[in-house]
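Sending over a structure as structure tokens; questions will come in a sec.
Shown here: the complex without one of its protein chains, the others still in place.
After this line comes subunit A, so read on.
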Amino acid sequence: MALTEQDGYDERLQEFTGREVLQPRPGPDPVNVPMIRHWVEAMGDRNPIYLDETAARETGRAGIVAPASMTQAWTMPGYAATAARQDDGSGLGGLIALLAEGGYTSVVATDSEFAFHRELVVGDHVGVRETVESISPEKRTALGAGRFVTTRRTYLDQHGEVVAEQRWRMLWFRPEQPQAPKALRPRPAVNRDNAFWFEAAREHRLVIQRCSGCAALRHPPGPCCPRCGSYDWDTAEASGRGRVHSFVVSHHPRHPAFESPYLVALVELEEGTRLVANLVGVTPEEVVIDMPVALEWLDPDPGLTLPAFRPVTP
């Protein structure tokens, strides 16, 4: 995308400096009351000189006038041309295309300096001519990298007389890519048999299922005691201390929620059961079998809490 310094892009852009990009031609409609009314209603402007002939005459005017700030509106291309992104054949279209080639596809107006020569009255037909004054080098802005294009706009009436002048500056920029939301870790498969374990984890309690018949501890959770066959159970609270029984270093497949490589261990708790969990605070090179570890809780997002283990000195 950095074609700004290649292919003579800058030179092609600078060719527009001083060029007339909009030849004067009358706006779509002459100054008229309905459009003035629409404007002053939207702006909340209650100055009576824009709609009330008597009030306007009381100020020494010949009749109603259009708001000065509305001058530019009389020359706007309107909906159809905007929706069609129509190149009106003017040099402005060529400049916009060249800016788009450089990636500058978004635009905001930043400066407008209007000098009004006379007030506009109903029936005036305003046109505008526009000349490029300068095109800045690429600048860093809050919106993204962009170029300021400054033009001089001259507003003319139906007799070719200048009614207003405007220096007009727009920033053409490359929109910054919005930060992609961080991927969430995969959800555990929770079911009626293991839900109690994940619910305890949410409260930062590591529990172990215990058979009510023979008191044997078991993990992962299941409906039936593998030793005595009882379906009755309760839970015991684990101390959180254990040892690395086995581990793998996961390089592949990559998942956007994990920083590869990462450690997955089978930890044997001092109560005797084993569980699979990540190891934290240790590099793959440092992990050894039988390393003593202690429980630590991970809360990677509001919907997930999981145990992890960190090496401790015995």
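Keep in mind that, in the parts below, a contact is a pair of C-beta atoms (placed from the backbone, for glycine too) under 8 Å apart; a residue touches a chain by one contact, two chains touch by 3 or more; residues count from 1.
One rule holds for everything that comes next: contacts and distances are computed from a predicted model.
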*If you had to name the missing chain as UniProt does, which of "MaoC family dehydratase", "Carbohydrate ABC transporter permease", "cytochrome-c oxidase" or "Proteasome subunit alpha" would it be?*
"MaoC family dehydratase"
*Among A:P48, A:G93 or A:G240, the residue in touch with the chain that has been omitted*: A:P48
*Consider the whole complex, including the chain that is not shown, and state which of A:F173, A:W197, A:W233 or A:F247 touches that chain.*
A:F173
_Of the residues A:G144, A:G213 or A:G240, I need the one that contacts the missing chain._
A:G144
_Which candidate, A:F114, A:F196 or A:Y262, sits in contact with the chain we can't see?_
A:F114
*Which positions on subunit A touch the chain that was left off?*
35, 38-39, 41-49, 55-56, 58-60, 67-70, 72-73, 76-79, 82-83, 105-116, 119, 143-144, 173, 175-176, 178
